[in-house]
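Here the complex is missing a single protein chain, while all its other protein chains stay put.
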Amino acid sequence: MSIVLLGHGGGGRLMAELIEGLFLPRLGSPDLARADDSAVLPEPGGQIAFTTDSFVVDPPIFPGGDIGRLAVCGTVNDLAASGARPLYLSTAFILEEGLPLETLERVANSMAAAAEEAGVRLVAGDTKVVPRGKADRLFITTSGIGVIPEGMNVSGHHARPGDVVLCSGTLGDHGMAIMVTREKLGFAGPIESDVAPLNGLVEALHPIRHGLHALRDATRGGAAAVLNEIASQSGVAIEVAEEAVPVRPAVRAACELLGIDPLYVANEGKLIAVVAPEVAEEALAIWRAHPLGRDAVRLGEVLESPAGRVHARTPFGTTRLLDRPLGEQLPRIC
Amino acid sequence: MCLAIPMQVKAVEGSEAVVTQGGTELRVRTDLLDAVEVSDYVLVHAGFALQVVDPEEARATLAMLREMAGDAPQEGEARG
Partner (left out) sequence: MAETGPDGAMRMMDEFRAAGAVEALRAAIAAAVPRPVKLMEVCGTHTMAIARAGLRGLLPQEITLLSGPGCPVCVTAQGEIDAFLALGERPNVVLTCFGDMMRVPGSAGSLEQMRARGTEARVVYSPMDALVLAIEQPSKEVVFFGVGFETTVPTVAATLKEASRRGVRNFSVLAAHKTIPGALAALASAPDLAVDGFLLPGHVSVILGEAPYRFLAEEHGVACAIAGFEATDILDGIRALVEQIRDARPTVANRYHRAVRSEGNPTARALVDSVFAPVDATWRGIGLIPGTGLAIREEYAPWDARARFADLDWERFANVPEPRGCRCGEILKGALTPRDCPLFGRACTPARPVGPCMVSSEGTCAAYYRYQL
């Protein structure tokens, strides 16, 4: 049969077939194949970072990726943004009865590919099936363990006046790809999610890690949300140079059409870093040399006051407030 | 009100046109236009083309802006 049935979550033969026939060949790690109740792992040798996230994205398949890739990269990136080297992931699926197996295969393939790209192992998993209508196709929860290397000490509380704000690349790609697809806006063109594992970009900053103060991946709420969090946690102000904000032309056009500000749109493959001024040049050069950081820019700087505020400086020398985003951005006509 | 941006016409198909800006493409309705041709720029609002942008007027405005900014006029533009 070609769809998910309630029996696939039942713990019996059907489920075994699903795990052995669909999941293991794709997600296969020795730990999963052992099929014990827990993965038993060696001590990581350092402070442990641990995170979890659930993924319910609609639509599950979108330009540039799918929920599987998102589920792996999202958790990898949370670990990376804490300064950790990601090691192990667990994954739990909630599947809606009737989900085409083809979709599940595709998602599993994406997860495997993303895990390989990130250099992490999927070591534990679970599957549940709920009746039709009780879940939207599939939900995935991933948890991740990483280890913090010596000398890496990042926190939203560590930004200082004089620090430089860097952005690893173009903003707004993921959120606009989702919006355009989900709302069936009829836009065609090169708007694709940027979903990618960012731990490589973080590890590349190893040489300047003593000057690396804060790191965030700019997901929901966009760069503006992240900058507001840092400004608030550190009690500083942040100024963004509007002309420096990198946006792909197609994304810019879609944003202009819908009245949306790219600074507030979700990303799934972009980092914001706050670094000491003396390492800013080097950090930027490191990122630009990395495949995921080619469009990295100096986005702005940290100022003393007003504490907790973020603003943008326009090309005309004036400023505008970039306050916390309210909720999901909606397309406007006015 | 309201949000409308100029997009360039790539194709005209019955009461629709395919328009493009920055690589993004959209199909819009042309019910509000008398006439539209490929390579025209149209103002797009709520899935419709509202008007054809007048390239001569656009050039004149740009020339005025360039002059105000103290730049030399571009080829093909009149001064002032």
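All chains are identified by letter, namely A and B, in their written order; residue positions are counted from 1 within each chain.
One rule holds for everything that comes next: a residue touches a chain if its C-beta (ideal position, glycine included) is under 8 Å from a C-beta of that chain, and two chains touch if they have at least 3 such contacts.
Owing to the predicted nature of the structure, the values given are computational and were not obtained by experimental measurement.
> Which one touches the absent chain: A:S38, A:N153 or A:T318?
In the full complex, the listed residue that touches the missing chain is A:T318.
> May I ask you to list the residues on chain B that touch the chain which is not drawn?
1-8, 20-22, 29, 31-34, 39, 41, 43, 45-48, 50-51, 53-55, 57-62, 65-66, 68-71, 74, 76
> Taking the full complex into account, what residues of chain A touch the chain not shown?
183-186, 249, 253, 256, 258-259, 314-316, 318-321, 323, 326-327, 330-334
Basically, only the chains that are shown with their structure count from here on.
> Report the inter-centroid distance (CA atoms only) between chain A and chain B in whole Å.
37
> For the complex, which residues does chain A have touching chain B?
So the residues of chain A in touch with chain B come to 185-191, 248-254, 256-259, 332-334.
> Sort out for me which residues of chain B touch chain A in the complex.
My answer: residues 1-3, 5, 7, 20-27, 44-47.
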